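Okay, structure first, notes after.
Moving on to chain A:
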Amino acid sequence: MSTTKSSKRRAAASATAADADAKAVASDNAASSPEERRALHRELLHSMLLQRRFEERTAEMYAIGRIGGFCHLYIGQEAVSTGFISLLRPDDYVITTYRDHGQALARGMTPRAIMAELFGRVDGCVGGKGGSMHLFDKSLGFLGGHGIVGGHIPIAAGVGFAIKYRGGDQVIVCFMGEAAVNNGAFHEALNMAALWKLPCLFVIENNRYGMGTAVERASAINDIYKRGASYDMPREMVDGQDVFAVRDAAERAIARARTESTPTLLEIRTYRFMGHSMSDAVSGTYRTKEELEQYLKRDPISLLRARMEADGDLTEDDWNAMDDEIKAVVQDSIDFAENSPEPPLEALMQDVLVDTTSD
Partner candidate 1 sequence: MPVITYREALNQALREEMARDDRVFLMGEEVAVYQGAYKVSKGLLQEFGEMRVVDTPITELGFAGVGVGAAMVGLRPIIEFMTWNFALLALDQVVNAAAKMLYMTSGQFNMPMVFRGPNGAALQLAAQHSQAWESWLAHIPGLKVVVPATPYDAKGLLKAAIRDDNPVCFLEGEMLYNTKGEVPEEEYVIPIGKAEVKREGDHVTLISHGKMVLTALQAADTLAKEGIRCEVLDLRTVRPMDVEAITASVRKTNRAVVVEEGWEVCGVGAQVVDYVQRTCFDYLDAPVLRVHQVDAPMPYAKNLEKAAKPDVPKTIAAVKQVLYLD
Partner candidate 2 sequence: MATKVMMEALSPTMEEGRLAKWLKAEGDTIANGDVLAEVETDKAIMELVARGAGVLRKRLIGDDSTAPVGQLIGVIAEADEDISALLGGAAPEATPDAKADAASEASAPVEAAAAAPTAAPAAPAAAPAEDSGRVKASPLARRMATEQGLSLSQVQGTGPGGRVVRRDVEAAASNPPAAPAPRPAASTAPTAAPASAPRATGKPAAIPVAPAMEIDGDARDVPLTQMRKTIARRLAESIGPVPTFYLTAEIDMTAVVALREQMAASGDAFKVSVNDVIMKAVAMALAKHPECNAHWLGDTIRYHARVHLGMAVATDDGLIVPVIRDADRKGLGAIGREGKELAGRARERKLKPEEYTGSTFSVSNLGMFGIDQFTAIINPPEAAILAVGATETRPVWENGAFVPKPRMRVTLSCDHRVIDGAVGARFLQTVRHLLEHPYLMLY
C-alpha cells in the first residue's frame, strides 16, 4: 500500500538549491556601500525577472497543452515574493497558496524542478504528483503550495507553534490572497497566533480580486490590514509594487517575529496582470481594460529597473544580458521538463502511507 520516498531525482533537480543561500541577502535596504547596493538590487531584479519570464513561458506551455489542470500565474506580484523571501534565512519557512510559482522561484527552487512539475514529470519537485498548485521543497523550508483557500493559514500557525515549542528563532511567512481573510481558517489561525505569540508573518497579497469578486464586494472592511485589530496583532499596509517598500515592512515584521515571537499581519496592495487562472481572460467581466492599464504602469519590475537606471546601477546592456541569461535558464527548464520521463506507474501507490514509526 505504501512505501517511502524515492526522491533522488528530485534532489538532483534541486541541486542548485544552494543558490537560496546566496539569495538570503542581509536585510539591509540601505546597503552600506554602492557596490553592495548594486549587488543587492541586481539580485532583487534577477529574482523578479526570473519569475516573470518563467511564467510567460508557463502560459505558453499551458497553451500548447504541455501543462494541464489549474494554473495560476503570479505576474505583476513579483515584488511581494521577492521582497519577503529575500530577507529570510535558509532555516526559515515559507508557505503559500496555489499561486505559488513566484514564491518557489524566489525561495530558490530551480526552474527545472518547477517546470518539470508543471509538466507532470518525474523530475518535478514532487515527482509529478502535485502540479502547479502543490510545489514543495523540504530542503528549502518551502512548505507548499496549498489548494484550499485559507487552509494553509492554520498550518502556518502550527509551524510557528513548533518553532516556539523548540525555542528556535526562525520565522514563517504565510502568503495568502485577500479573499482568504473571509474564511474561518484565517480568523482561527490569527487568533491563536496572537494568543500564543507565534513567530508568523501573515502576508495578504491584496491583488484586488478573489477570482472575479472585487475586495469591496467580499470584505466588510476594505483596508484589510485593520482586521489585525481583532487579534491585537501588529499590522501594516504596504505598496506591493515597490520591492523596497515591501522589504522595509518585511524587515520590521521579521524582526518582531524573530526577537519578540510576535506575529504581524501585512496587507500588501498589489495587482495581478493576468486572469485568475488560465481559464479566464486577462481583464474579464469583473474589471476593465482601463483599470488593468493603469496598474500596468506600476509594473514592479519596471519600477525597480527605472530606479536602478536612475542610480546608475543598470545599463541597457546589463538589462539585456540579464534578460538573455534568464530566458536561457527558462528555456533550459522547458527542455529539461520535455526530456524528463513521466512518473513510473509504481509511483501511483507510493507515499500513500509511510511504513515507519518513531521506534
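Criterion: contacts are C-beta pairs under 8 Å (C-beta built on N, C-alpha and C of every residue); 3 or more make two chains touch, one makes a residue touch a chain; residues count from 1.
Selection rule, in plain terms: all candidates are chains of the complex that A comes from, given by their letters.
Model, not experiment: these values are computed from the prediction.
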Among 1 or 2, touch partner of chain A in the complex: 1
Contact footprint of candidate 1 on chain A as seen in their complex: 1, 4-7, 10, 93, 95, 126-130, 134, 136-138, 143-148, 151-165, 184-185, 188-189, 191-192, 195, 347, 350-354, 356-359
